[in-house]
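For this depiction, one protein chain was excluded, whereas all remaining protein chains were kept in their positions.
So, chain A:
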Amino acid sequence: MKALVSVKRVVDYNVRVQVKSDGSGVITEGVKHSMNPFDEIAMEEAVRLKEKGKLTEIVAITIGGAKNEETLRSALAFGADRAIHIKEEGDVQPLTAARAFAAALKKEGAQVFFAGKQAIDDDANQTGQMVAALLDIAQATFASKVELDGGKAVVTREVDAGLETLEVDLPAVITTDLRLNEPRYLKLPDIMKAKKKPIETVTFADLGVEKGAALTISKTSAPPKRSKGIMVKTVDELVSALKSKGLV
């Protein structure tokens, strides 16, 4: 059974993100990037399933410019067998990404599409769901446990009310949540071996994908600065302070 795993190159989670002075976005030049942490969890899960014999092949896929090769090499060091680089510069919105992944999933005949539940850059949390909708296949999002068996996936999901367990037919989209696993440390021999694994380069045109800007970002701004707090002495004082602000 084959799995396709999407991996996105994002600004590293340790970087203190700065908004561009003209409000057109955030500064990404000269800033450390790494694989979206939720996608690392997706990669880790795919590799564990392959180690258990539940998957036979893992294909990593990404969309972006030349620098995304670094992200694919990380995925290959994790244990992906090969990678697909959809080489497109510029902003890629969830629907465009989903169309491309759907096309690749179909072309590859993969049974599972793994992705992080969201990417930490725009936190859209849409792409996985859109892939499922475009292909009219099952989706199980926010996975905290994944089992593959006999053409089905049993996925435990983290939902507001607690845990929900879904059984879905394959092919299916599974998006991964924080507590699914703890991604491994990539070992040096794996980092070195990853350089020899194949990366196929394609474009949206090759996949028959139309790049459409469905959304326009009108402005990016930094969160408002936290103003100075006050100390209260009693619970009553706290309640009345909240009441006076109309918060309770």
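Assume contacts are C-beta pairs under 8 Å (C-beta built on N, C-alpha and C of every residue); 3 or more make two chains touch, one makes a residue touch a chain; residues count from 1.
Following the convention adopted for this analysis, contacts and distances are computed from a predicted model.
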Check: Name the absent chain by its UniProt protein name; which of "assimilatory sulfite reductase (ferredoxin)", "3-isopropylmalate dehydratase small subunit", "Quinol oxidase subunit 1" or "Acyl-CoA dehydrogenase" is it?
Finding: "Acyl-CoA dehydrogenase"
Notebook entry, point to check: Among A:192, A:205, A:232 or A:248, which one is in touch with the chain left out?
Noted result: A:192
Margin query: Please identify which residue in A:8, A:73, A:117 or A:157 touches the non-displayed chain.
Written below: A:73
Margin query: Touching residues of chain A against the unshown chain: what are they?
Written below: 34, 66-67, 69-70, 73-74, 77, 184-189, 191-192, 195
